[in-house]
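Here it is, the structure, as structure tokens.
Of the protein chains in this complex, all but one are displayed in their positions.
The letters A, B and C name the chains in turn, as written, and every chain counts its residues from 1.
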Amino acid sequence: MSNITLVEAVSLALAYELKHDNDVVVLGEDVGINGGVFRATSGLAQEFGTDRVIDTPLAEAMIAGMTVGLAAQGMKPVAEAQFMGFIYPMIEHIVCHAARMRNRTRGRITCPLVIRAPFGGGIHAPELHSESVEAIFAHIPGIRVVIPSSPSRAYGLLLAAIRNPDPVLFLEPKRIYRLHKEEVIDDGEELPLDMCFELREGTDVTLVTWGSMIKETLEAADKLEKKGVSAEVIDVATISPIDMDTILESVEKTGRCVIIQEAAKHCSVSSEISATLADRGLYSLLAPVKRVTGYDTIMPLFKLEKKYMPTTQRIIDTVNEIMELSS
Amino acid sequence: MSNITLVEAVSLALAYELKHDNDVVVLGEDVGINGGVFRATSGLAQEFGTDRVIDTPLAEAMIAGMTVGLAAQGMKPVAEAQFMGFIYPMIEHIVCHAARMRNRTRGRITCPLVIRAPFGGGIHAPELHSESVEAIFAHIPGIRVVIPSSPSRAYGLLLAAIRNPDPVLFLEPKRIYRLHKEEVIDDGEELPLDMCFELREGTDVTLVTWGSMIKETLEAADKLEKKGVSAEVIDVATISPIDMDTILESVEKTGRCVIIQEAAKHCSVSSEISATLADRGLYSLLAPVKRVTGYDTIMPLFKLEKKYMPTTQRIIDTVNEIMELSS
Amino acid sequence: MTTVASFNVEYKQYLSPAGELVGDITPDIATDFEQLKALYETMVMTRVFDTKAITLQRTGKLGTYASSLGHEGVHVGIGSAMNYEDVFAPSYREYGVQFCRGVKMSEVLLFWGGDERGSNFSGPKHDFAWCVPIATQNTHAAGAALSFKLRKEPRCTVSVIGDGGSSKGDFLESINAASAFKLPMVLVIINNGWAISVPREKQSSGETLAQKGIGGGLPSLQVDGNDLIAVHHEVKAALKRAREGGGATVIEAITYRIGDHTTADDASRYRDKDEVENAKKLEPIARVRRYLMNNNQWSVQQEEQLLERCKRMVESEVKVYMDTPMPPVTDMFDYMFAELPHDLVSQRKFAQELDK
Partner (left out) sequence: MTTVASFNVEYKQYLSPAGELVGDITPDIATDFEQLKALYETMVMTRVFDTKAITLQRTGKLGTYASSLGHEGVHVGIGSAMNYEDVFAPSYREYGVQFCRGVKMSEVLLFWGGDERGSNFSGPKHDFAWCVPIATQNTHAAGAALSFKLRKEPRCTVSVIGDGGSSKGDFLESINAASAFKLPMVLVIINNGWAISVPREKQSSGETLAQKGIGGGLPSLQVDGNDLIAVHHEVKAALKRAREGGGATVIEAITYRIGDHTTADDASRYRDKDEVENAKKLEPIARVRRYLMNNNQWSVQQEEQLLERCKRMVESEVKVYMDTPMPPVTDMFDYMFAELPHDLVSQRKFAQELDK
């Protein structure tokens, strides 16, 4: 049992699987001796050797393609995209191969791979180091997209992702990599890959979010509580497939929903959740479904990034707006 | 004035701009002497020379990157992705550069480029020749995504796309490339890039769609008419930015909306339209917003493809379902 | 001024178009007539199959089909040089390789007939399926090769790429990967002169395509791709080196796409008849036959018997294909994931209802 951060929980899960499954290899740029630019693979090359924790040449298409090739031959590769902004050259392999191999071959060849990528803004980073384009991948049939938002969920979900016999994109909210520590038992227990986590119960409004916006959302819920508004908070965690039943159930109870994401709004994960409410949850709705999101603009360089990202206050304001509309 | 198909209208618009603007060049695989695998650039190399209509090596990242480079230096390149299923290696350049160059340089460098790609299924083609992943691009801030659904709209929208000073992804619904002919006046008149087209007026339900599903949607509207259901049909045409005002107005009138798309459902363009209705249009809704879409599976090889794609009957059934729910 | 590195690209041919042995050595395969006859038969079978497949397409019984006419030498040369345990990462027209490895003709037909079950073939279960996105198979092959290296298995991957595809990043990155990790793999560039309508010269002004391998410091050579013996011998040598830890090789095999790109293509739009006629004179099957006949290993009668046999076998495979029942609609769902997620469970049910 140890008190660790989210990024340490990532390392811990990787170490656990490297130790218990010889088919697992970790690969990517700078994941070896350097332990990754965020130290998510810190110490692993030293412990498991550079045949298990492999520094690759700087070529993302190659990394993704080799990861597919490794997985297709029965290994369980865990590749890293150094930042989500550099995942684009991997997309052809993710969409055309990882997501399709089992279906294409009617189960003959499978792709038990994981691609990890730190994502999101707010860390004062250079251009293209702050992207949140999870929606692109959530749209692609055949891959799972998982986003942890706490150390223990990072540990359990990453273990599940590595063990899952199908490809998983594992997106790590880097803004909260070191936000707080939590006790994580290193017992190899995985968490389910198709369930939301209810972080807070409430009766007036359902706040749905994932990744680093969990922080602002929980803060908003606390502040709303003080003003007499009881907010339920749901961490979606697995944005594909998404556990809409839990969200629908919650909205059935509260009648109101606000979805919070850092990503741009247009055709995003928040759109899907809201659209499902407009279909399957329409009769429960007491107020418009609102979305608190990044703007449909380029994530700015860091001088303006705070003005791009949703704030606790914006969440509170939006909840207040729909409470008023429906009171 | 000539009676032409959609794919001929594409050629006609390209020829018009090649003739009237020396900065325009067409490039891609097989676009030269061969005139493109769908003949969308037929005759252009012969008429304008291989310096204006350029066969490239087989390398999509290179095509996209060179297109960005050409545009950044003041040319107006129109590149072709031979099929949308092969656009993935272009994504890094589209997302990281085409969509960002103006913003990145505060207007110093711009990217007046067009990338054309035939998309969609139903033509009995091999694997990865039938994709509809417009949602990926609709999510990306900084690019326009345009989808014509008739010869005249193809002509006018493509002219507008080429002349637009910003990057445009122009997706051509290949299933209806030769579906019907229409008189198109070759007068260089463009159509607006931020407006829906209302193809049919109605009072009971709004059917929203784009691309090749226009065919089934109009058929469904005709059949519904006969059963006494009056359907309004909207061709979204520019899915990014999307003209939600026209859709909202229509739903305000009809109280019901069904969105039809060939693409997979999860986190798609239909999600966005529905989500906006759940927010800004909630109080007009008499019934759940339904979506008739492809399944969240891999588009199958052609033996099963017809069972993947939405049919006229599915649209009719869905309309009937919500009519019943709200009558 | 110092020269820090020097490179040569050699060209290998052992069997001339006239069916005579040439070149400075006589590869083992050239005098192993039993094997050579078997390979010859596979080449002929591949061509008979190819002709039939085109007919099936023309008569509406098959979808778009990519012919391998003229490629039989390079394909069977590769297939016969590999071990069963090796992994082949094909593109989309290397039937000759696959037939050597146990893939059935009916499976090829299923694939082009729009049925995923074709890719669940009887060839080595570890071989990759047909790969539509150009060059991506090359990095898969690199990954597979790395798995053999990590597991210390004496296996190699062989992967192919076209002259057109040799321009694409994935091919070039796979050369780099092979170099960086010293992978047990062989990359064969099948230069058939054309990438749909784009001729080889437009892909690169480099003297050869083989020289792309020099970028990673890999041994890089050209062979006459219409020379079964040269392809077999050089691929085998490269595999031996790879298996012994010597790393990867890039082989450019020069052949010619005698047919259209696929049945959806019309090469007369962009290609001179003369060029095709000239190329036909160099095609790979006739020269092996001449060589066998010159050496009294083959007769007109044997040829006739072989053609008969091939036709019968092709017909029986076509029958298997034509008799294959439609896949159920649920197949769309049932191979998406090991375990179907809940949202797909309901979509599956819906599709099933709809199909009733």
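The working rule: a residue touches a chain if its C-beta (ideal position, glycine included) is under 8 Å from a C-beta of that chain, and two chains touch if they have at least 3 such contacts.
These numbers were taken from a predicted model, which means no experiment stands behind them.
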Displayed partners of the chain not shown (whole complex): A, B, C
Full-complex contact with the absent chain, from B:4, B:70 or B:125: B:70
From A:2, A:203 or A:297, residue that would touch the chain that is not displayed: A:297
Chain B, residues in touch with the chain not shown (by the definition above): 25, 51, 56-57, 59, 61-62, 64-75, 77, 89, 92-93, 96-97, 101-110, 141-142, 164-166, 194, 241-245
Interface with the unshown chain - residue positions in chain A: 29-30, 32-35, 37, 55-62, 85-86, 88-89, 124-129, 266, 295-298, 300-305, 307-308, 314
Positions on chain C where the hidden chain makes contact: 1-12, 23-24, 167-170, 172-173, 176, 179-180, 182, 202-208, 211-217, 222, 247
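The rule is simple: only the chains that are shown with their structure count from here on.
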Chain whose Cα centroid lies at the greatest distance from that of chain C: A
CA centroid of chain A to CA centroid of chain C, Å: 40
Whole-Å gap between the CA centroids of chain A and chain B: 30
Whole-Å separation of chain centres (CA-atom averages), chain B against chain C: 36
Sequence positions of chain C contacting 2 or more other chains: 116, 132-133, 169, 331, 336, 343-344
Sequence positions of chain A contacting 2 or more other chains: 61, 89, 92, 96, 103-104, 141-142, 241-242
